[in-house]
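For this depiction, one protein chain was excluded, whereas all remaining protein chains were kept in their positions.
Chain naming follows the written order as A and B, and within any one chain the residues start at number 1.
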Amino acid sequence: MAVQTFKLPKSLKEGAKFSFCPGCDHGVAVRILAEVLDELGLTENTITATSIGCSVTIYDFINVDAIEAPHGRALAEATGIKRARPDKCVFTYQGDGDFASIGIGESLHCALRGENITAICINNTTYGMTGGQLGPTTLLGQKTTTSPTGRNVEYYGYPIKIAEHIALCDGTAYSARVSLDTVANIKKAKQAIKKAFEIQMKGLGFTFIEILSTCPTNWKMTPEQAHDRVRNQMMEVFKPGVYKDITAEKTV
Amino acid sequence: MEKNFVIAGFGGQGVLLAGEVLANAFMLDNKNVTWYPCYGAEMRGGTVNCEIVMNDTEEVSAVNLKEADFVVALNQASVERFVSKVKKGGWMIANSSLAKEIKTRDDINYVFAPMTKMAEEIGNIKMTNILALGIAAKVSKLTSIETLTNALDNVIPPHRKNLLPLNLKALKIGYEYDLLHA
Partner (left out) sequence: MECLQKTKKKVLMKGNYAIANAAVMAGCECYFGYPITPQSEIGEFMSGKMQELKRAYVSAESELAAINMVIGACSTGAKAMTSSSSCAVSLMQEAISYASADELPIVLVSVMRGGPGLGNIYPSQGDYNQAVIGGGNGDYQTIVLAPSTVQECVDLTYKAFYLAHKYKNPTILLADGLLGQMMEPVEFTEYPYPEIDNSSWALSGAKGRNGRIIRSYAPLAENQCVFLNKLYGKYKQIEENETEWEEIDTEDADIVLISFGSPSRNVKSAMKICRKEGLKVGFLRPITLWPFPSKRIAELSKKVKMFLDIEVNMGQMLKDVKLAVNGAVPVEFFNRPVGNPPEVDDIVNKIREIMK
């Protein structure tokens, strides 16, 4: 049996210290993303357009070229990068608010155009960075600082199922939803990210991974409670799975 | 007369709330008062502090003052950060449970009190902030325990009112702390 040693991915900046809250899944997501870049040997050929949210600090941790896009505009800037330099690997790492609220126009059209870009969306059912307000994926009944009595349909409407929507776009080559609540699921998440980058580099179209993620701080939960919530509440509505994969025979 | 306080500690020590109670007390005493948090204190840990400026002559106070009449420091980092801000002849009121009893200046007054330990003794270390406030109020002679009692009642939200008696106890213990032996 091979011995696994704990090594930091090379794509992570040396000495970088995550500034995420303790127990936040953002840290895990950034780490597996860095591992994928390592494994595919993409680090030095990659440009990212970062988003605004707790995700913004990714440029402090991952050692790739980066431009900080305005809130919601990452996929427009990524499109510009990819069209100018088609040989580069281009990805975005966005929050649910950035991707599906203020940036929903950019997101859908990027998918519809079939841009060869990989977008990763951290869905934590809230605007984490600004203190936990209601966002596009906030669950019905969920209390946030702008839904003090819980999300009701009359005032707030329904949460969006992002991976399903992106899968509906004809330009999308791959769309999956994963989670980080168990070691097995972290492995699956990493496989999905890897697959997405591989498809991007083959030039087959837009690739998308929605990661169900925790925000212990704004949910006011311990990391364990938060993972329970991912399993028991989020997965009920946001079902993990591959919603589109044009390289596979059959998808969900 | 204008007097100002800085209350500082780490996130979760209830520094902002203690400041709010003090500001409320000054309001109840019909003084002009301004409370503001130190900006940039982010969600993610680190030290937190707020400043309270009390004024009984001017209608509007200046903010971002260079010096402070009273600094209440609930941990070592806050003592270090704010000791230089204490006005000559002013007061550094420090929590000796979490800060060293070292006097680095001889032109200011010090009070060291084991606030966390004292709060623990009444059954809840979360009362450290209010206990500290009691001590600071006594030292400053700028407001009374009666006013502070009303201020606490103002500030504690309805669904937390069950904590009021314990808060009042902490306030009283702080206020009656033997300054001579501090």
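In the analysis below, contacts are C-beta pairs under 8 Å (C-beta built on N, C-alpha and C of every residue); 3 or more make two chains touch, one makes a residue touch a chain.
Since we're looking at a predicted model, the values are computed, not measured.
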Problem set entry | In the full complex, displayed partners of the excluded chain | A, B
Seminar exercise, completed: From A:Leu42, A:Val64 or A:Ile102, the answer for touching the chain not displayed is A:Ile102
For this session: Check each of A:Ser147, A:Ser179 or A:Gln200 against the chain that is not shown and name the one that touches it.
Result: A:Ser147
Problem set entry | Candidate in contact with the missing chain, chosen from B:Ile7, B:Ala23 or B:Ala113 | B:Ala23
Seminar exercise, completed: Contact residues on chain B toward the hidden chain run 20, 23-24, 27, 32-37, 39-40, 58, 60-66, 154, 157-158
For this session: Tell me where the left-out chain touches chain A, residue by residue.
Result: 52, 56, 68, 70-72, 101-102, 104, 127, 130-131, 133-134, 136, 145-149, 155-156
